[in-house]
Each structure stands twice: as C-alpha cells, then as structure tokens.
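Below is one structure, written out as structure tokens; comments come after it.
A protein chain is absent from this complex, but the other protein chains hold their places.
For clarity, chains are labelled A, B and C in written order, and residue numbers in each chain start from 1.
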C-alpha cells in the first residue's frame, strides 16, 4: 500500500530529519507537540501540527491515544516513531495496526522479542549468537539478596541494566560488592523514571570493551542485509558522545562475521525495516557478544548514510510500504566508502559535571563547507526545554580517510557556535585531540579515564584579545547608554519578543 | 617544498571555502580585503587579514603589488588565487615566483597559452582538439568591416567573445547582421570593463549547444588525469546558474573520449594543478568542440568533489607543494558515485530583469540535513557590496540518483531563506520544475526559452495566510507602539549597530 | 484592529483580534482562528486548524510588507485608516500623472537613450545603469513624453536617485 501522509511521533532533530526525507519524497507530514514545544523547529518543519498534551513526555509524546487521535484528525495513514518515546513500544505498534495506520518499523512481535533485553538474549542464544554471561531474568521484588550472590558468582565488576532500557539510561557499573545496594537502587529509580519499568538485570562487565553495532535492514519479502558497523565506544555514563564508521578494529572479515550474526538475529524474529544489533567487543581478543537489538532508527544513523550513500529513512518508508530492498549484500560492500564521524551536540555544561543547560539559544551558527552534515532540532531563537533529552543536534562529517575526517570534524566544531546556553562543543574538540582517539585505540572507558585531560581548560594566548573585546564592547554600551539608547539582551533578541507575545497570549 | 602559510587572494565564498581546507590541513591563512569588505565573512575566516585598497577591485583585489606586499608583511609563502580576480593572470603568477611565493595554480606559460582564448584555440588545434569554426584572431582596431564580412561568411548566428574573457562576461550572441555593430560595441565595452582588455573575436554559434566541461588535474611529476564532466548548460546571459554531474547525455565512452582530449590539451601546455576544459557539445550529434581552458578552480567544483569524494583544494595545495596525485585514472572511474547538482545563489531580482540587489542580509537561513552542502560567503548581518559579483554562495546536493538529487535540491532551496535582499532562490526552484530540466533534455538556450514560465508567479492558495500573518504582525507592532516601545528594523538588527559603530569610528 | 490590505492590486479588509486561543483574523467574510507565536528574526509560526505555517516577514516602508509563507513570497501592504488615507492621497494606484524613473540600486550610468521631449513607449529603454559588472536597462513605466532627465552618462547614482520623469 502506498503511504500518503506521515505523522512523525517525535520531536527535535529526528523529527526534523524525517520531515526532510518526506518532503523529498513528496509525502505530507504531521508534527505532534507538547505545550513546551509549540515554538519548536519540528512543528514548523511539517505541513501540519497537532498538540498532544502538557510538557512532561508521559503526558504528551508517550500518550498512545493522543498520537492515534492526531493521526485520525489529520488523516495520516502512517507513523514514523523516530527513536526513543514510542519507537520501541509494541503496544503502540499494535494500536496503530488496530487503527489501520502503518507503523514504520518492525512488527510488534519482533519488538517484544528483541525490545526487552532479557528475552532478546534468550532469542539471540537460540539463534546461536554469543552473549555476555549474566542473569537472564530481571531481579524480582525481594530477590535482591539472591541477585547479590549471583553477582559475586560471576565476579565483579558487574553491570546493572534496565530490562526495558536503552541509551544507557538506568545502567550502573558496580565494581565492588559494597556498592551493590546503592547501585541497584539508582538503576531501578532511573529505569522507572525513564521507561515506567523499574526492573533491572545483572550482567558481567567485560574489561576494555568496545561498543560496536551493526545496522541491519529487512524488507517484507524475506530479504535482510547488514550495512556495516558503527563504533560507539566514546561514551559518558553509557551515553554515546561520538560515533564513527568504520571501526578501527573491524576487519572486512570481522565485519562480515558480525554482519552475518546480526542478520541471523534479525531473521530469527522476522524483522522488518531498520534495526541495530549492539555488540560488546573485547578490545584485545576481538570476540564479540550480542548486547541487544534496537528495533528502530539509531541516533547515529547518519554515519552509515554518509559511508553507504543511502537515505535510511527513505528505505524505512519504502520498505514499510511493501517495497523491496534495492540493494543486495554485495552492493552494500561495493558501496562502502570513506570514513564518517558524528558528534552529538548536548545542551550541557561539562565543567559542571555535565549539568544540562536548558534555555534559549540566542544565536546558532552551524558549520558548513565540504563533507559537513548538520542534523539539528533547533535554530537561532529556539528554546531548549528542560523536559526532554538535552541533545540539540548532531554534527557529522565524511572524508576519504579517518585522519581527514577527524581534521574535518575539528574544523566543523570550531565553526559551530551556540550562544545563550552552554554546550559540549569545546569538550567534543578535546575528545578529538585525545591521543587514544586519534590512534583509534580506545574502549568505552575512554572518557572516564581521560576525564581530567578533557576538563582541564588550557590557558590560551588570546586572553588579552578577550579582555580587549570585552572592553570595546562595554565602551560602546556605555557610549550608547550615554546617548540614552539602552540596549539589553532582552530588547535586542527576537526570542524575547516571542516570550512577550506568548505571555500576552496566555494572559488573555 | 612544504607550504607554511597561505594568502588567499580572493573574497566571498571561495575565500571561505579555501580557508576551510587550509584549517583542516593545519595551514595558517591570510585574508585580503578592500574597504568594502572589512566586515566580510572571509576576513574573519582567516587567521590574519590585510587591507589591500578601496572598494573597486581594480584598486584592491586586482593590484598585484598590494597582494605581494601582503604576503611579505605576513610571511605567507604561498598564494591561493581562487577564481576570477588574479587567478588567471600570468603576470601575477610571475610576480609571485619572483618574490619566492608559491602560486597555487599552473605555471605562467600555461596560463598564457590557455588563458587567452584565441591562443588556446590554436594550441588546442595543434593538439588535435576539435574547435568551433571562427576567426582565430581578435578583431583589430578598424577591422570591424572585415570582421562583419567574415561573420557573414561563416553564417549567422555568431558569437562575439572577449579575448581575455571568461564567465560569460563580454559575450554576445548576434543573430542578425543588422545587430552586429551594437553587439560588438557592447561586447567590447563589457570586455574592457571586466578584464581591462576590450578585444573580442568571432565564432560560429552552434545550435542546441550544451556546455559541458571536463575537470583535469596534473602534478609536477608528469601525471595528468580527468575527474569527470560537469554539465553547465543552465545559463542565463552566458552566466552559469545550475551545474550538475554526470551529464544526462554523457556516456562512459563519451566521458573517456572527452577526458582523453582534455588531458591532451593540458599536457600540451605542461599544465599543473586543477584546470577545466570547456567544450561545446552538439545536443543531437554529441560531437564536441573545445571552447577554452580555465586555468583555475571553477565555481562549480563542489559537484565534482561530491561525486568523487575528493577535496580539490587539498589536492591543489599538495600538488603545488610538489606532491604526486594520489589517484590513477582508473581509481577516478572506480570512485565516481551518484549525482550532484549545484545551484548558485545570486543577490539579484529575477522579476526586475535580474537586477543585482546589493544590501544587508538581515537573516540568512541555510539548508541542512542529508546530502546538502553549503558554500557561502555571507552570514546573517553580512553586507553584499555593490562592487563585486552578486553571487553570495552555492547550494550543492548529492544523492544516489538524479531524480533524488533534484528532489533534494528542491527541498534544500525551500529551506534556504535570505532576508533583507532579493535573491534568486524561488527562480532556481522554478528551473528545477521545468520539464526539460527534469528530463535532462536541455541546452544553453533553456533559460531564455523558458523565460516566461520561469518568471510567471503562480497564485498560491496561502494568500490568506500571508494576509493573516501580516495583520497579526502589524497588530502586535501597533500594540507595542501603544506601549511606547517602538521597534524598527533598524533598532532590531545587529547590522544597524555595526553601521552605527563604523560611522562612529569614521566620524572620529 | 481593522486593516486594509493591498495584495495583487486588490484591496482586502483584514481584521485581527486577540482571542483566547491566539488570534481571530477576519478576511472579508472568511474567519480564521490562528495560534501564532513569534520566532527570532521577524518570523511567525502559525497554526490554523492543524495546518502549520512558517511566515517570514520583511517590513518595508509605509505599510509595505513581504511575507514568505513556506516558500511562497507575497508582496502586500497592510494599512490602518491613517496610512490608507495617505496611500490614497499619493495616488500611486494608477500610472496617471508624471512617473519617476529612479535608479533601483547604486551604480553608474553608462548610457542615456533618450533626451528631454522625446516621445517614449511603455517598456522603451531610457537609461542603462551598470552595477556589479552587469548592465541594466531601465524602461519607461508608461507611454508619454520625457519631461525631465537627470541621468548623466558616466555619473555614479545612488539607489532611488531620480533619473527621468515620463509624463
């Protein structure tokens, strides 16, 4: 069946990115928004927009009935869930099916089998995919003591993970038995907050582990292929910060082997559309363990697009509409080219323990020129609400070699300026400068180990220039003040007007 | 010899673009600027900046001594000339050599042999390259009558071209003998104005001609290869507007044949670096005639970069430093991928006969997302001076197929908003919608023939929305006026402040 | 607030009133309920029913406004009573009476194609101005007679400078 109108059940950069492909395909789009997002970029990036509730996601973006109602109101016959929110919610997929709406993603059964980690591990083991030793079942109420024993049995360090989890939320590394209880408590609280499901399970923590994932794609005609790997070991608190492809340690043989395993896992659940198998790879032995399958588009999909030349969202839509994969596995291998790196732009302050810094972006200057791709959910004047994930966008680059790609990303990060809120751009540049990163010799512990080097602010020679600029600036402010034309940040910026107008509206 | 610091003897988007690659290579850069460009983006895109004179290019960017002096003052040991200005000036190349400065481009001899069209044609003919029938010599003073006879002998329509020309300036199509005198006068005046050399020559005008050019690259070790073609037939008054690669009519065989001929032409003059052989191709017979060789980087080089994955500026610098071409001809062919289209953004008003519209850009919003590349010489608040070419930037896209690339460029043009001055973005979108363009079935006469379709402003359904927006806007202005907080475009925008400060400075 | 808008040569009555949900805008007898928020840099996000629009606004002089809706450009004038009277007084609705031909941009006069007293046709070239290396011919807005001629070959002219008057 053809898809005639797509509702994008998400916000921020991914909603904007999906809308772009829809525009290129000539498919009308519908945005949904919470009260905190009325002025958000994704709302005006779509042809239509429907309010789905108050700011908290549990009362808006996560309300299945509201999203289905928005589809019916606008006549959308398909939903693209993006990532996060309802993207891996089988119940939502079923609700769509029930309402005759095409859910652009895998069938609910595949989601359920892969969505919940413990079941996924079982499924994977059945499919002959190696997994990390650990307790397959979530820790039941009152089972804490038994869990603690099991933890000791497989040996510390151990990992506590949210059963319904993903994206590192509700994950805790426990290195010492005495920290088990506190770690468990935090993991459960975060899991509950993030997924409405507080269950966590135990897993042995691999040392020097690399997080490498394989992009797979399946159509409804039995075809399933892999599109190469993504190296995601540059993480902070299990949150990916920088992703690249190819991985420095993945040989063509290893790639083919991991790809084959990933495709098997996908086939085992009769997968459809875009999916990702996450593996933990031992940095030394290069043995890999299946971690989980993300049954949706990944945040970091652009690096795969840059090296394959594909538009994965276009493929998702075509496949959801019953189309066949246009490529065979061989064509993929023939088309892999160059090196791509993505850096995630977060509204956070690295110098304050990465404290999120919501607020208004007074000025946003993005990088341009050769080999640069921006996927941004904000623009100058945008508000970054405190209710959602602090990622405001992604900066990805492509170049023929890894060295050139690193140089290009460094250049692009220097061109990227976000004013009004604090972001991690300078931190990202320092990550690129780490010797381990330049060598490609790193694991998921990189950022933790390099913490001090990354936060230390080098004293630069241009301090005098900063002082002079501030003085000239202040001088002119004073001169203009003297001329009785006070100019404050408030009066100057359009967002302030926006604020006033909105205030005006509310006050009515 | 290694290059340690590069002075970029240009302005606008190309200066910014060259600076980007230099940053990626870790090479410090020096900008030059006229008084009209003190606030221009290229000045702050470089590590250093030197004033070279008053606004008119003949008194600034074209003053060889001033540029050489700037190199000496800053210790730049190499010059990148960009395109236009001094880029094809052999005298300048010699001055650089004399001053011990590496000129990033071909040797002066090659420039002279190819730079002047009539000599180029002779050279090409010698190298066995087919040329368009025409008078090989510029029309001498008093030779107008003889020229007129010759024109009649080869038959109208004929083309009058500036001997020192390029970029379509000082070119005139004369369809009827009675227009010969006026056409000649205009061509000579424009030639004089643009190149300080009023000589023009006569050439037979081919009907249904396509302008297709071949990118060549040569190193100092005797290697010379081609990098595919660029279809540049979407022209207005001989000014390229949209360029793409590959060309709809170029088969792999024709590409190889044109490439071979272009490489021969380059070798014939012991060429070095990046060059382009322009051909006129008969749309029906596909026979091609050598037009001229541009001995510099072309405006439209990004489409070649997008389909080869190369950074041509990086290659220019490496080759100028004595490096070898990293690729063989076979590797080029193996690496050609997908389809790229570039649209030139001009500060001009298509509805007023493309009248240039210099002024201040109050707000600039560029396209982003998959497959989009911006090369821009301006940003929000930039002044577009009236002294120089009205091109403010280029928007290029890449996609796997031509259809997807056209859809993508259309999407990207819709995202591109330039406020404060009039630009050709809407016109460019209408070009993409032309059936001839969509089919790839067009020649250099396309825009002239489609003039009416391109200028007719379709009445859209959203007129009421425009009215409503204006009314709500005005209402709020009036409300705020009532609250005695007048806000005029003046007070709002940073450029106004800039203007005031500069005024302040001058007044001192 | 009641405005008279001029768009595509037509006059339309547009009435905008703040409403609970945002604004109520009446255009002729059509009424739109609009949720509007300001964006940075002279732009509005409008939601009308479920339709979402980004409107970029460029205010000009005397009520002239350029509104970019999505990717369609609309040139219009939005006038309150006072502005409307002025507008009507200026009598620019038609091309009756003397018409000024002004330099549309700063540049240099390279040729003057007419002299005072010449009879000219509508669209006939009067003056050629060069700017940004391009020659641009300024045409007569109406058929009539050249009653004034300020353009001088070789002279630099500023934007808006009077070059000629056709009566």
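Going forward, contacts are C-beta pairs under 8 Å (C-beta built on N, C-alpha and C of every residue); 3 or more make two chains touch, one makes a residue touch a chain.
Just so it is clear, the structure is predicted and the values come from calculations on it, not from any experiment.
Enquirer: Who does the absent chain touch among those shown?
Expert: A, B
Enquirer: Using the touch definition from the top, which of A:97, A:175 or A:355 touches the missing chain?
Expert: Residue touching the absent chain, from the options given: A:355.
Enquirer: From the listed residues A:54, A:140, A:177 or A:193, report the one that touches the chain absent from this view.
Expert: Candidates A:54, A:140, A:177 or A:193; residue touching the omitted chain: A:193.
Enquirer: Looking at B:380, B:422 or B:444, which residue reaches the missing chain?
Expert: B:380
Enquirer: Which one touches the absent chain: B:4, B:38 or B:334?
Expert: Considering all chains, including the one not shown, the answer is B:38.
Enquirer: For chain A, which residues reach the chain that was dropped from this view?
Expert: Output for chain A: 169, 186, 189-190, 193-194, 352-358, 362-363, 380, 386-390, 413-414, 417, 419-420, 426, 429, 459-460, 462-478, 489, 492.
Enquirer: Of the residues in chain B, which ones touch the absent chain?
Expert: 30-31, 38-39, 43-44, 46-50, 73-74, 379-381, 493-495, 497-498, 501-502, 504-505, 508
As a working rule, only the chains that are shown with their structure count from here on.
Enquirer: Compute per-chain Cα centres, compare each with the mean of all protein Cα atoms, and return the closest chain.
Expert: Chain nearest the centroid of all protein C-alpha atoms: B.
Enquirer: In whole angstrom, how far does the Cα centroid of chain B sit from the Cα centroid of chain C?
Expert: Centre-to-centre distance between chain B and chain C: 31 Å.
Enquirer: Rounded to the nearest whole Å, what is the centre-to-centre distance of chain A and chain B, using the mean of the C-alpha atoms as each centre?
Expert: Those two chain centres are 39 Å apart.
Enquirer: When the C-alpha atoms of chain A and chain C are each averaged to a single point, how far apart are the two points in Å?
Expert: Centres of chain A and chain C (C-alpha means) sit 47 Å apart.
Enquirer: Of all residues in chain B, which are in touch with two or more distinct other chains?
Expert: Within chain B, residues 380, 414, 476, 492 contact more than one other chain.
Enquirer: Specify, in ascending order, the residues of chain C that touch 2 or more different other chains.
Expert: Residue numbers touching two or more other chains: 18, 36, 38, 41-42, 53.
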